Each structure stands twice: as C-alpha cells, then as structure tokens.
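One protein chain is absent from this view; the other protein chains keep their places.
For subunit A:
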Amino acid sequence: MSRFFATGSDSESEESSSADEITPKAPGTTFKQSLLLSDDEEDTKRVVRSAKDKRFEELTNLIKTIRNAMKIRDMAKCLEEFEQLCRAFLKSKNIVDKEGVPSFYIRLLADLEDYLNQLWEDKEGKKKMNKNNAKALSTLRQKIRKYNRDYETEIAAYKENPQESADEEEEKEPEDSGSSSDSDGDGGDEGVSSKSFLKKKPEAASEASKFLKSAKGSGDESSSSDDDDDDEDWGSDTVDSGSESSDEGEGRSASLAVVFLKKTQDSDKPSEKKLGKKKKPKKKERLEEEAEEEGGEEVEGGWEKVKGGVPLVKEKPKMFAKGTEINTAVVVKKLNEILQARGKKGTDRAAQIELLHALAAIAAENNLGQGILVKIKFNIIASLYDYNPNLAAFMKPDMWKKCLDCIDELLDILFDNNNHIFIGENIAEDSENLAISDQPFRVRGCVLTLVERMDEEFTKIMQNTDPHSQEYVDNLKDEGRVCGIVDRLLAYMENKGSTEEICRIYLRRIMHTYYKFDYKAHRRSLGLQGESKSEQDQEESEGEDSAVIMDRLCKFIYAKDRTDRIRTCAILCHIYHHALHSRWYQARDLMLMSHLQDNIQHADPPVQILYNRTMVQLGICAFRQGMIKDAHNALLDIQSSGRAKELLGQGLLMRNMQERNAEQEKIEKRRQVPFHMHINLELLECVYLVSAMLLEIPYMAAHEFDARRRMISKQFHHQLRVGERQPLLGPPESMREHVVAASKAMKMGDWRTCHSFIINEKMNSKVWDLFPETQRVREMLVRKIQEESLRTYLFTYSSVYDSISMETLSEMFELEIPTVHSIISKMIINEELMASLDQPTQTVVMHRTEPTSLQNMALQLAEKLGSLVENNERVFDLKQGVYGGYFNRDQKGGYQQKQSYQRGTLNQKGGYQQKQGGYQRGGYRNQNQSNY
C-alpha cells in the first residue's frame, strides 16, 4: 500500500463520514442560516437541498484529495482526481447554474494553476520527478489552462482578494456551529481543515522551496484539527455509543483504536483513555516524521503491531493496564472500541472475536455482573455471524460450535437471572443498565434474532455439506442442540416476549418439528390401542406428542399472528405434519379452509416451496389412506411439470445459462431444502404413477372407442409410450418399468401379474418400505389393484360375455361376492357397464348396446359438422360487422348446447347415453336451424 494512497483514502473516508452526517442535520441549520445570512452569496450556496448538498460534498471531497496529492507532489494522482472533479462538476451543472460557481471550486482552480506553474518552473524538481509524474504534470498543466479560461473572471476576482472569501468561510463556520449544536462536529471539522489549507496555500504559492516544510506543518495542523475532531467524536461516543455501526468517524476511530491499542501495549504507563488521547497528537507527530522517510509505514506499522499483540491479549491484564480499576464503564468503553472496528476492511475478525472473549473473561473475573456479560455475549455472537463476509458462505465447524456454546451460555445467564435482566431491541443504548445495582439489568439486543440467525446458519451448513458423508451426519447431530436452544428460548420468550416474538420463535420451533415423523407417538398409538384410556392419558402427559405441540403452537400463531407470512408457514407446516402422520381429513380440511391454493402464487419462493412440499405430503398421505383420486390430484401439479425436484427445493435442474444466470443460480441454491428434510422423489413419483395407473387403466378400457377421450395423466401416458418404444422388453428394473409392466398386466385384467409387479422385493426396498405403515399400505394397494382390475376386465371383455357369474368373478379376482356385487352395481348405476344383475342366479347379464362403428362414425361426423357450423357462423358475424358479436353468440350457443344436451338425453335413452356428446352437437345444429 503506497503511502500516498493510504493518506488519500484516509482523508476520503473522513470526508465521506462527515458528508453522511450533514445530510440529516441540514434541515435544522438551513432555516437559521437563511435568516442570518440571507444576502450572502456563500450562504445561498450553503442552503441545503439534498441534491445540491450531495454534489458539493462530492466536490469538496475531491478537492481535498487533490490538495493532499499536491502536498505530496503526486502528479499522477492529482491529474486523476482533477479529471474526476471536472466530471463531478459537470454533473452538478444544473445546481451550479442555479447557485453560481462555488467559491471553493474557484479557489482550487486558482491554487492548482499557481502550484503547477511553480512546479513547471522548478527545473530541478522536475528532473527528480519520475516519468509518470512528469508526464502527468504536463498534461495537467495544459488541462487546467484550458479549463481555467472559462472561469477567468472568477479566478481573477479570487486572486485579487483571496483572504476575503476565506474569511467568509471562517465567518460562517462559527455561526454555523452556534446555530445548531448538532452540526458543530462536522461543521467545525470542515471549517478548521479548510482554514488550515487556506493558510497553507498562499505560503506554498510563495515559497516553493519550502513546500515540504509547509506540508509538514499543514500535516501537523491537520492532525491537530483531526484531534479536535476526535474529541468531539469521543464525546458523541459517550453520549450515544449505542449506534454501533454509525458511520460517524468510523474510519478514523478504527485507526484510533489501533493506535490506542498499540500504545497501551508498548507504553506500559498507566493509561486511562483520556490520557492516551492526549498523548496521541505527539505520537502522531512522531509518526509523521518517520513517515517522511519511511513512507506509508504509519498505518501499516500500526496494524502489524496489533496483530502481534493479539496473542498477548490472552494475558488479561494487558487488556487494561495494570492497576486500572476495572468497572462496568471501562469495560463498556472497551467493548465499544473493539466493536468500532467491526465491518471494516482489514479488520481481523478472528482477532476481534478473541478480544471479545477475553473481555468477557475479564468481566466475569471481576464480577461485573451479568448485565455486562450478556452484552458482551451478544456482541460475540454477532461477530461470529460477521465472520463470513459472504452471505453464501457458511460457518466453519469450530465457529459454529463456538456460536452454539455462546448462545447456550447466554441462555444460561438469562435463565439464571430470569427477573433481573431485561433485554430487547428497543432498549436504547443510553438507557441500558449494566452496572450491578438494585435495579434489574437492562441490555440492548435481541436473543430471538440471534437464534433465528443461528438457525439459518445451521440450514446453510446443512446445505453446503455433502449429504452422503459422515460429516453430514455429524452436523446433523447438532440439530438436537439447535432444537434445544430453540426450545429454551421458547420457554424464555413465553414468559417475557411479546406476542410477535412468541410467534416468531414458535414458527422456528414448528419448522424444526413439522417434517419429523413422531415414532414415539406412532408406537404409542399402536401399542396402546387395547389399553384403557386413562393409561393413555397418563402416557401422553409424560412427553408431549409432536402433534400436540404442533397443534398448540400453530393455534397460537393462527390467533395471534399479524404478519401473514408466519401464519401461512404455520398452516403449511401443520398440514404437513398432519399428512405425515396420516391424519388425512384434518390435513385436507385445513388445506381447504386456509384457501392457500388460491393465492399461493403470490407468496415468496421459500413459502411456495413449503407449499409444494405440503401438497406432495398431502398426496402421499391420501395414497396411504387409499384415496387414490385425491392422491393423484394433489400430486398432479407437481409431477406434470416434470420439475418436481426444483419445485420441492431439492436440487437444481440442469438448464442452459440463458434461462438462469449465475446470480439466479446462487439465489436458487440458497433456497434449497437441506437433505434431511427431503421428500423421496422416487417414492413421490411411484405414488403418483401407481395412482395414475389405478385411475387411468379402467378409464382407458371404458373409453376405448371414444374419439374425444382425454388423458387423466399425461405423465403416465408418457411412461407407457416410453415402455412401448423399447425394442426389447426385459424384466423390469427401475420403478417406472415396474409400473409400466403392471399397467400392461392390468389392461388385460390380470391382477396377479399386476400385483407381482407392483409389490415385490425390489419395489419394497425402493418404495414401499419407506412408509411408516408399510404393511397396511401394501394391503390397501393389493385391494385397489384387485378392484380396478375387475373393472378393467369388465370394460374390456364385457362384449364377449352374454352373462357372467359373480362367483366366477369373485374367484378370479379373489374378492368377496358382496364387493364384486357392489362394484358392478356401481358401474351399472354410473352407466359405465350396460348390464343388469340377476339376483337369484348371481349373474351379470350383459346388454348389447355398444354402437357399431358406423354409428360411431356418424357421431363423429355430427360433431365435425357442428364445428363447421360454428365456424361458418363466425364468418357470418363478420359479414354483419358485429365484431365483438360472436363472443356473445358463443355464450348463447353454449346455453343452447346445454338445452339440446338435455333434449339429447331425453331423446336418446338407453345405450347411447354415454355418447351424449355427439348427439348434443346434432341437437345443437337442429336447434340452430329452427332458431334462425
């Protein structure tokens, strides 16, 4: 790092900090100023409008940098900055037009030109310059000449009377500071520094040879002005040291802290902070002198020494000099000091954490009370979170452990001193009560946020660990601790927190519960079935069921939550949990009552992922309960897209880069659900395909000749087609092949083969064993296969039977006669099967009612003619010039269709009823003719 750069950036940060400050304070000063100095030209410039203010701040910053560069004769830098300045000035053009050219700008132009001329004439100096600088010098000189031509009059005016404008400035500053005490910090700062510059400049202009010296002098001056400023800074720090990340004097105080630390180390004198600060100017002077020769060592050296000091920090007394009375105030100051370095470039975060730990130890050692300890802990945890600058990166295991420990300790403290410590985000820094006294401690900070953050970190860690490694298992073991912490905090919050906070922590708890299957409760419910109720109650009271917990937490959230998001998440988790534990009706009712399906598309992606997970779980639950249709419907959306993996947040699909750039990919990666929460995709697909098979095969058989039959499940058909395209049909290997093979068997009504394809060793290990109640599901499945095979068989082969005995059927499909009877009756009622039951002989008598192919054809023709007529009518509409007309007509047409549909059913009794569609068209046409 070059010394020049270092100084440049230093002053820049200084300036920017004051710039940040001036904006909010401006309105207060504006009013008074305009009253006091309304006719002053300088003042009109000073009238603060935020745009103007910003522009001018920018300009002054650049000017400062240029002046610094001038001081050190860095022409290259000077040129660069000057170009920037010109650009910035151009940008603020419209403001300048309004306000006139700011005098400080003119001043710089004049000074710069003078300075350049001097340098130009100083031949010797020029020779010494390196090539870059010399080149920059000549360029800059030409540039400024050209540029200054535009401002000749102003510059001339300034040169005539340089003091006046400077005085104006000076005059203004005191008034400024007088007018509002708030602004004096930065205002004074600016005033002083500009003064010093002004004083220095004429000097520099007159005596070029002494420039170096004067630069030194100005360095001193500026450092002293810095010091003044620091005083104020410190003052403000003690007043509101709470604004941890306040921009104010950040850069400076960073270096200050560094300097201070270093000094405490190498100077073993008893040093109170005030003392140290008094020392500092001298110190700085000395440093500056050194810097003349060594160049740029100032900051660097400081840093190095601090780093060297870090291990020393372990020796606690070093933290505070020997003999210092360690009390709360001192520790707090120290803490603030350490914290000020937070978030800065080049801050050693690990060292910071160490320091904080050391401080905590000191505080504990000196019995400063729990309040301070809590405060320090808060900050340690925050620093731990800060350790990774990148949002996407995850914590290192040791950091994570430390973090967990810290939070645990923090919670310990909080629990131990339940009534003595108040914590909260909205306790102001100055109303904190950290000292040991009769009053309870008041500490600023929010445990909840910390724990939430911890939870997120945990998720991140899980996301970033290879799910098939031992490491993942190890990491997953921490889940217990995380849950423990959440639980403890929950207990704490229930006593202390606001409803809002309780909702938040409840949601955390829910998030850790909803996806886990409660084996204990499951076993209990199985085991206790025979036992008496009282025992059951007893058992339940021992350890709460996760279901009970979920219920309690969710209901609280439903009642109390005000943010929609938490409620939505809670509902979804609740449904998920119900579904997971096969409480289908509760889950379904909750889903329907919440009306989430209607507006879930407006939710943010993580909630949508949760919704998808819930729907899938719901579908699987329905399947387990034997509600094949419901299962299919629930899974349809997810499966039909073919992106189940992505929709469930369980992985990214390979896609080309045009659809998703790296940035999006990162975001999507962050949304992934950790592996241990994944829903088995193969299980999901299998459930979907099997339910599709159970629905689709009978349907296909029933509508074999129907030209307009629709597919129930596209995906299933796709699988079937893939199966057909196979050149060689070997025994099925994958899950899909099994389902396809089973479907083929089912098509023939061969339920035994179908059964053996769906339920066998392979499928058991792949899919069915993943269910908690494997046996029951399998039994249900067999039953369904038998029933649907029977239906398929009847659809397919009823045409070759005149009559068939139900006994035979029941033997064929191994179903009881009543079941067969009920299935056939249902089919007859639904007019799927044209037959009647002969009760005495227990036979089904088939009716021959299928239309011949000629009739089918006629129906198709009728349909086509219907569409032809419709098209024709549109042409007709156009001819009449009724543009929007046919939409209306369409509706009317629809109505007519309905009428004729009824008529069709009335007219066409008997076997053709399933073909109503065709007749409907015909009827439509007839009616049209009669209508027109």
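Annotations for the structure displayed:
The rule we apply is simple: contacts are C-beta pairs under 8 Å (C-beta built on N, C-alpha and C of every residue); 3 or more make two chains touch, one makes a residue touch a chain; residues count from 1.
Following the convention adopted for this analysis, contacts and distances are computed from a predicted model.
Per its UniProt entry, the chain excluded from the display bears the name "Eukaryotic translation initiation factor 3 subunit H", taken from "Dynein light chain roadblock", "ALA-interacting subunit", "Bifunctional peptidase and arginyl-hydroxylase JMJD5" or "Eukaryotic translation initiation factor 3 subunit H". Screening A:L592, A:V845 or A:L861 against the full complex identifies A:L861 as the residue touching the chain left out. Within the entire complex, the positions of subunit A that touch the omitted partner chain are 852-854, 857-858, 860-861, 864-865, 867-868, 871-872, 874-875, 878-879, 881, 883.
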